[in-house]
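As structure tokens, the structure follows; a few thoughts come after it.
Here the complex is missing a single protein chain, while all its other protein chains stay put.
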Amino acid sequence: MSAPGGARGAWAAWRTLTRAQLREQPLRVLATVFAIALGVALGTSVYLVNGAALSEFDLAARRLVGDSDIIVRGSADGFDETLFPALARLAGVSAASPMLELEVALPARHASLKVVGLDPFRAAALQPALMAQIGNDARALFAHDAIILSRTAAEQLQLRRGDLLPIVVGGDLATLRVIDTLSGDAYPEALGLMDIAAAQWTLGRLGRLNRIDLRLRPGTDAQALRTELARSLPAGVVALTPAMERGRAANATRAYRVNINMLALVALLTGAFLVFSTQSLSVLRRRTALGLLRSLGVTRRELRHALLGEGLAMGAAGSMLGVLLGALSASLVLHYLGTDLGNRQLAGMGAALVLRPGPIIVSLLLGTGIAALGAWLPALEAARRAPALALKSADAEPVMSQLPAGRPALALLATAAMLAWLPPLGGVPLAGYLAIAALLAGSILLVPALLRSVIGALPRTGSVELDTAVAQLQGGTGVATVGLASIIVSFSLMVAMAIMVHSFRQSFDRWLIRLLPADIELRISTGSDTGAFTADQQRRLAALPGVARADFRRVTQLRLRPDRPPVALIARDVANAGAADTLPLVSDARASVPSGAQPAFVSEALQDLYGYRSGATLVIPLGGALRPFYVAGVWRDYVHPGGAVVIARSAYVAATGDRSASEASFWRRPQAGLGALESAIRASLGLGDSLDIIASPQLRERSLMLFDRAFALTYALEAIAVVIGLVGVAVAASSTALARRAQFGMLRHLGMLRRQVLAMLAGEGVIMSALAVVYGLLLGAVVSLILVYVINRQSFGWSIDLAVPWRRLGALSAVLIAASAFTALWSGRAAMSQEAIRAVREDW
Amino acid sequence: MPSPPLLALEDLSKRYRPGGAPVLDQLRLELRAGEYVAIMGESGSGKSTLLNIIAGLDRPDSGRVLCAGTVLTALDDDAVTRWRRASVGFVFQAFHVLPYLTVLQNVALPLDLLGVRAARRELRARQLLEASGLGALATRYPRELSGGELQRIAIARALVHRPQLVLADEPTGNLDAGTAERILALLREQLRANAAAAILITHSRTAARSADRILRLEAGRLHALAAQSDT
Partner (left out) sequence: MRTSPPPAARLALALCTLCPALGGFAAQEQRAGDSALPAVVPGYTLQFPRDFGSHPQFGIEWWYLTGWLTTARQQQLGFQVTFFRIRSRLDASNPSAFAPHQLLIAHCAISDPQRGRLWQDQRIRRAGFGLAEAQSTDTKVWIDDWRLERSDDAYSAQVTAADFALSLSLASTQPPMLNGQAGYSRKGPDTASASYYYSQPQLRVSGSIVRAGRSDTVSGVAWLDHEWSSEYLDRNAAGWDWVGLNLDDGSALMAFRIRGRQGQSLWAGGTLRGALGDVQTFGPAQVLFTPGRRWRSPRTAVSYPVTWSLRLGEREFELSPLLDDQENDARQSSGAIYWEGAVRVQERARGVGRGYLELTGYDHPLSLR
């Protein structure tokens, strides 16, 4: 068992075999390599684009965190500014920087701009990289209307130094002056900088701060200080570590990123199945050559290593190609589309592609490893085969048929069923993905047995071509199965994704209709902290002649836990009894809220993340004090993955004294026209065109458009899965066709017309792909259940109602069947183009 | 014969199915170094099975195979394979010449597996090809050649690594009489030239006559036949 001898034999065998593969089937090897390349490219480019977005994200967060040791944050409404000197004087604190961080409403742009009001002198110690460029501009920044824009903000808003930037504060318009722009190095995302005093005054937050960054003296225990702060800080104000602060951004999108990466992994897995089927078929085809090598003295292990080496070589080549393609496409995506990948949460611009060796090596290893995995079983099988039998070329059953079908398959399926019930791991539905993997593997193992029984039951048709095809399939179910594995995997995943996205879209649409019952929706700008309607404006709006009913909402943010993202607080006119009418509740509202208790409705995410159930008590920091609410119901929310809570506006006003509203819905009187009502609203507010007034149907349309954009990448990934699947079909078809050259030659010798042989092949293709489609549909449906009920729920914290896109699935199935019939035909033609006589002779 | 036999088969028994008729039944055989033996028998008499067992490609139900004192049947597959690689040459009825290798590469393949360096490999393979009269075909591919030429290649390949034992399974089964005669002559000549022992399995009496000794496999045992009996 000397290793050198083993390695030598394996190496010689590998060289011999690889030379054979490349000489005999360059196209097939190329197709396999390309399939792996596609999977790797996809994974790599998603990773790189994501990485670029994240590093941009992280750089932005780091710039704002700077050298801080502790970040004290409140809700957007913040806390009293006297907390600042109190913290600045703490013994362990060497520097404190007071900040006001607000999303400022931009009229007519339907957007907001993140603005940080700070004291440049104090920030210089804590955010040196951010402040380096404005050190000399401090004086100009002191003006109450002065703002410095980051380069990204200036580009997005198309503003330059000296330009004016209109904003909305409360229900009024105000104007800021752009006094300078920062370089891209200073801050990579969209940001405006103001002086803290100017921000307090101009943005209507006199006496308030919402963030204080602290730098500690050397030797101060940050953890101990945070613990102390947690006790002493006002309600709703939390002390974060820099890691928490920086992690906030990444956390918000982690589920989304993980999902995309998992999709890329799915593409890779499909590639692995492709390697598997390519190798199985080629092992089968080369059985005599392999037998010869064995009889010439190549040991089992050497043969196994040589065949694994083939897979590794294809995997390595494909991975390298894939990394190149991935880097290329990532740079194109970044250049033309930016980093958001259709996801608004990742919005940003100008991120640079950074090629780090780590991820590239991981991509290479992953692609190569997965290819080796695909080559493993065929190699094992080929090495196990008795060389004497192989040389006699008697049996030709391929790998799949010799897999232990029954018990392992059922065990895998049972594992899948169990995994599907496990909770997420660190916010990521890993168990769900593993369940899908187990489900796929188990189902693939069941294919041979199922196929045998199904094909055995096929009736005879009387047509020579079809009957020969069926007979052929009956004789060689094993071969057929191998060809089917990769297409079943990719098609079922495609089906699952289609069902999941469709379900999501349908649910989202229904949810929108439920949530937008009014005729007109009015907001100053979504997600802004500054735009709000004053009580007076609300009275005037409600009293407009065309208005039958007006609902006002105040949306703000809360912090329930320091290590969790902020929770949206929605204060709206919601009567307990009528909650079901105005909120998309997923559980029945508790009819009886205990007397004296205030009802709150939590979103599913809040329920999942914090464990609040109907009937529980939810304590919310409001107006600087902790206030208990009675959880009266759970509602479905597709907007806030971090969770949202709805409370009665009256309770909010009572706690905070804040009578302003950030959103409004209007029902018009029967005789009032929409246009007239819009004009009346505009006239009443005097905000001109800056107001975002939109009829509910349009808002719904806009939302669905955003939805489709967000899933554009998913569709792209699906398309790639289809391509890989089709490559699988083509490879399988041409493999079998080539392997059966002798048979074709024999049939031609017996007098079968060329056309008839082709028809037979097409018939085989159609039968097989039809079976694959049916099986794929069933399997995909089951996978979609896991996607919808496990992965989606655990990733985003919201539920989806299952809905099946029959028409799209039908079209996909038809395309797949046609494509595989075509590839069968095509490869049959290719195989028959060689002389029939030679084909017979070469079947040694 | 003072020297121990190169190959000794001791009481080999083999059944295809448990409880079925034995294909080999307490079979015994001794083969001296350089000795050339032909084994004849009806189709299905177990000739190929015997050959596979000798080569370590199949296992007997009982009995031992010894080569130069080593009990091959006691070795594991890897060890037997290594022995085969170094000590055995094969000639098959179906030639089994790899179509994607040149003639030279095919002949050199056993040396390649043994890790012989390329230059020495080529030298030795060319030497064998010249001896087989195929020197001109070295760079050609098998598909361009005739059956006789392919079997000459196979013989060259079987002897290229100087094996002690050559196992030939119906090497002339696919060839016409004239070609068969020339091939057998070549085989014999090459066995001599390389001092290799050989077991030739055939059902052709003509072919068997090229051997030093002819045995007949019948009812699972070997029976001696006169070396030079009826023609």
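In order of appearance the chains are A and B, and numbering begins at 1 in each one.
Quick note on the criterion: a contact is a pair of C-beta atoms (placed from the backbone, for glycine too) under 8 Å apart; a residue touches a chain by one contact, two chains touch by 3 or more.
Every value quoted in this text rests on a predicted model; they were computed, and no experiment measured them.
Peer 1: Going by the touch rule at the top, give the shown chains the omitted chain contacts.
Peer 2: Within the full complex, the chain not displayed touches A.
Peer 1: Based on the whole complex, identify which of A:Ala88, A:Ala535 or A:Leu802 touches the chain you can't see.
Peer 2: Reading the full complex, the residue touching the unseen chain is A:Ala88.
Peer 1: Spell out, residue by residue, where the missing chain touches chain A.
Peer 2: Looking at chain A, the ones touching the missing chain are residues 81, 84-85, 88-89, 98, 119, 121-122, 135-140, 142-144, 195-198, 200-201, 206-207.
Here, only the chains that are shown with their structure count from here on.
Peer 1: If you average the CA atoms of chain A and of chain B, how far apart do the two points sit, in angstrom?
Peer 2: Here the centre of chain B sits 63 Å away from the centre of chain A.
Peer 1: Chain A touches which residues of chain B in the complex?
Peer 2: Residues of chain B touching chain A: 48, 52, 55, 57-58, 77-79, 81-82, 84-86, 88, 90, 92, 94-96, 98-101, 109-110, 112-115, 143.
Peer 1: In the complex, go through chain A and note every residue touching chain B.
Peer 2: Residue list for chain A touching chain B: 1, 4-6, 8-9, 12-13, 15-16, 19-20, 23-24, 288-289, 291-301, 386-388, 391, 838, 842, 844.
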